[in-house]
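Of the protein chains in this complex, all but one are displayed in their positions.
Every chain is named by a letter (A and B) in the order it is written, and numbering of its residues begins at 1.
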Amino acid sequence: MVEKVLFIVFAALAVGSGVGVITRSNIVHALILLIFSFVNVAAIYLLTSAFFIAVVQILVYAGAILVLFTFVVMFLNLRQYQSMEQLHPVQKWVALIMTPLVLAEFVVVALAATWTAVGGPFDRETVAAGGGNVALLGERLFNDALLPFEIASLILLVAMVGAVVLAAKEGREFMETRAWADTDEERIPEFVEEEV
Amino acid sequence: MEHEFASYMNWIVPLIPALPLTAFLVTIFFGKWFIKEQAHWLPILAMAAAFVLSLLVWWEVRQAEEGFYVELFTWIPVGDLQVPLAFYADRLSTAMIMMVTGVATLIFIYSKGYMHGDPGYYRFFSYLSLFAFSMLVLVLGANYVMLFFGWEAVGLCSYYLIGFYYHKTSAAAAGKKAFITNRVGDFGFSLGIFLLFVTFGTLTYTEVFEAVEVEGAGTATMTAIALLLFMGAMGKSAQFPLHVWLPDAMEGPTPVSALIHAATMVTAGVYMVARSSVIFASSETAMLVVAGIGAFTAIFAASIGIAQTDIKRVMAYSTVSQLGYMFMALGVGAWIPAIFHLITHAFFKALLFLGSGSVIHALSGEQDMRRMGGLRSRIPYTYWTLLSGAIALSGIFPFAGFWSKDEILGITFKDGAYIIWAVGLVAAFITAFYTFRLIFMTFWNESRMEPEVEKHVHESPWSMTVPLMVLGGLSLVGGFLGFPPEAGVFHHFLEPVFEPANEILGIHHEAFGAIDLTLMIVSVAVAVSGVILAYFFYVRQRDLPEKAGAAAQPLYKAIYNKWYIDEIYDATVVRLVIDGSRFLWRSFDAAVIDGIVNGVGKLWEVSGAAVRPAQTGKVQNYAGMMFAGVFVLLSAVIIAYGL
Partner (left out) sequence: MPTPDVTPIIPELILAVAACLVLVVEPFLKLDKTAVVAVALTGLLAYGAAAFALLGQDMAGFNDMIVINDYAIFFKVLFAAAGVMTVLMSPRYLEAHDRHLGEYYALLLFAILGMSVLAAARDLMAFYVGLELMAVSSYLLAGFFRYRLRSNEAALKYFLTGCFASAITLYGISMVYGFTGATNYAEVGTALAGGENTLGVAFATALVFAGMGFKVSVAPFHMWTPDVYEGAPTPIAGFFSVGPKAAGFAAILMMFLAVFEASVDTWTVIFIAFSIFTMLVGNLFALVQRNLKRMLAYSSIAHVGYLLAGMGAIGQSGDLLAGEAILLYLAAYTFMNLGAFGVLAYLKTQQPVTFDYTLDDMAGLARRSPWAAILMSLFMFSLTGIPGTAGFIGKFYLFNAVVRADLVWLAAIAVIFSAVSAYYYLRVMVYMFFRESEEEFVGGEAISGPLAASLALAAAGVLFIGLVPARLVDASATAFQNFLGL
């Protein structure tokens, strides 16, 4: 019973702050709400006794990634979004009507279904018997799901390479001798700024 | 009883299209750097060899009733359906390949002289070879897929060759027009083949025709198939209202006009309808449409021919008109006369085009008949051969055109299609008129040439005149293949091919009788009167200024007065006819038909443009659209499962 109440509280907070993330026009506020949402999700993991995942959630997502985000946003001084409502007057209304309907459909289907996998193969006893959270997770990750794990590492490598490709500064000499093939295209403002 | 074909047939039949293909590949790859000015040898030799092989094939095929079928390999295997890369040499395709290879050889030789010194010399010969290959695949293919392949390939070559002088804007525009008009026809054609495939589950000729005869399909289906196929024929063979591209196609070099736009490619539609005779015979409506459109095109195009001043455009309208004749014949079930006319027409129309080319060559590129005249003695070989072609086209005894055209008219009459017969007869009259108008304006009377041009008038080289003479000879004697009418060598040769179709139609043979003789005399009389009328208008009247110069003598006063009356006559009746013809050409042909052809394209463009605003370029809209798609999809699922 207590668990159920706690779950409802955390879930409500997570969803509520999630809604806040996409409605705030101040981007820093939005990011802080996102961190808050992640923390609440971590709390839900705790409730299901998935301690390791909960810690990882807080350390990696709420901690490292989002703090980095916040720093970047603050450095770049991007405080305000352009108000999107003005750009998409029609779509706003369509979205307002359609989104709740889709949500309702999800709910209807979820309620009608039998969720065999709920609870999963791991209850507290098996976890304890299997050597605890970390050991079991490690086994699953590095044995059963070794291949997806390795491929996921490639995805991270690609992301890193991509970051370099998209963001690395090139030498001044290279920039000056550049032939701008598409004359009709403007240069990107960011680049113009760099030159100043 | 199955006839045993000699085993060498297995390789000579595929070799016939393979020869020009080889010539094409070698010439296009090595032409620019290695062969250059000698580019004509290989294509000509390949074509001549193909002709010899065709004769061999003929020798074999004439001994058997059924055709020879050779399968190279299975091109498309789909379960129990096989579309093989196979050739089918029956009597019909043998007649066609002999004509195609024969005429092509002559035209290749002619091109050597005509295209001499052109910067694209090797390119020209390679395209011509590619064309010959495609045309041979078209007629030799054993199924509709190969027919369609050849169909598209000859089209492609023709666009390239029409646009050969692409630096001329008009040539480029003409290529484009041919291209777009043919799209309309091919659209129907491909649907027709598809429907055929869906209905009978096969595309091999023999199987399809057997299925049509044995099982058949609903009349509506057969009509739909036949009409869709005919739509393709209308595009390729320039039948009203898809004929507009052919006159413009004359922008291409003259050998191209002769080969592609007179003798071979444009007759592909006729061949296809004759090949599918069983299918067409199964639908009365389709037959009626074919006959109607053919007859209308015959007279319509002929009437336009009167007003043209460009020597090649006269020929072009004449070709359209003659093709109309062929379809008219097909439409009344006169299959053999249609093919007969196709062959004789190939001889004399190729001759006429090559002759015109020779004239143009002699006059340093001049094509306007108003600036010709008096060439009779200057280029005698050209004149005499051209004259023989003109007589053949007019249908005067005993030239080739007489036999085939008269046979078509005879059959339509005996078939009871009097209206079509009358239309054909009038068209024959007009044909004779404009043909001799061309002869008189070009060769007779005084010279109206530009002095600069006149200085350079010269007879064409042997490579051009020899093919002319050969074709002239063929125009003279070719008709005797069909002698006696309806029972000639040619008819006996082709008879087995069309037996099934004739059975469906219930056509039986009638002996040559008094009525045929009467009809012959009528049509010759009509043709001759056309010639006389042309003489009257374009020779006698033209003499007028000269004679008026010497008008001092009272003897000529009367004549002068007589001619004065003629002037009035000319101003009223003739002007009316000619202006009417010109009006028809300008307003109807150019405005309405072109408008429709372009309009079909526009229709799609407009409907496309109407939806374009949906692509806004805003990523939010894209996501919104995706979301809407998901929403609709999910809602549909939920509704379908009754929740």
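The criterion applied here is as follows: a contact is a pair of C-beta atoms (placed from the backbone, for glycine too) under 8 Å apart; a residue touches a chain by one contact, two chains touch by 3 or more.
These numbers were taken from a predicted model, which means no experiment stands behind them.
> Of A:Met1, A:Ile22, A:Val90 or A:Val118, which one is in contact with the hidden chain?
A:Val118
> Touch as defined at the start, partner being the missing chain; which of B:Gly218, B:Pro484 or B:Gly629 qualifies?
Here the residue in touch with the unshown chain is B:Gly629.
> One chain is left out of this view; which of B:Phe30, B:Trp58, B:Phe179 or B:Trp384 touches it in the full complex?
Of the listed residues, the one touching the omitted chain is B:Phe179.
> Looking at the whole complex, which of B:Phe5, B:Tyr159 or B:Tyr205 touches the chain that is not displayed?
Per the contact definition at the top, the residue touching the missing chain is B:Tyr159.
> Residues on chain B that touch the omitted chain in the whole complex?
Contact residues on chain B toward the absent chain are 73-79, 81, 83, 85, 145-146, 148-149, 152-153, 156, 159-160, 163, 166-167, 169, 172-173, 175-176, 179-180, 183, 186-187, 190-191, 194, 197-198, 601, 604-605, 607-609, 611-612, 615, 617, 619, 621-623, 625-630, 633-634, 636-638, 640-641, 643.
> Residues on chain A that touch the omitted chain in the whole complex?
105, 109, 112-118, 120-121, 143-148, 151-152, 154-155, 157-159, 161-162, 164-166, 178-179, 181-188, 191
Just so we're on the same page, only the chains that are shown with their structure count from here on.
> Nearest whole angstrom, what separates the Cα centre of chain A from the Cα centre of chain B?
Using C-alpha averages as centres, the distance is 69 Å.
> Which stretch or stretches of chain B touch chain A in the complex?
Counting only chain B, the residues touching chain A are 618, 620-621, 624, 627-628, 630-631, 634-635, 638, 643.
> Over in the complex, which chain A residues touch chain B? Could you list them?
Residues 84, 87-88, 91, 94-95, 98-99, 101-102, 105, 108-109, 112 of chain A touch chain B in their complex.
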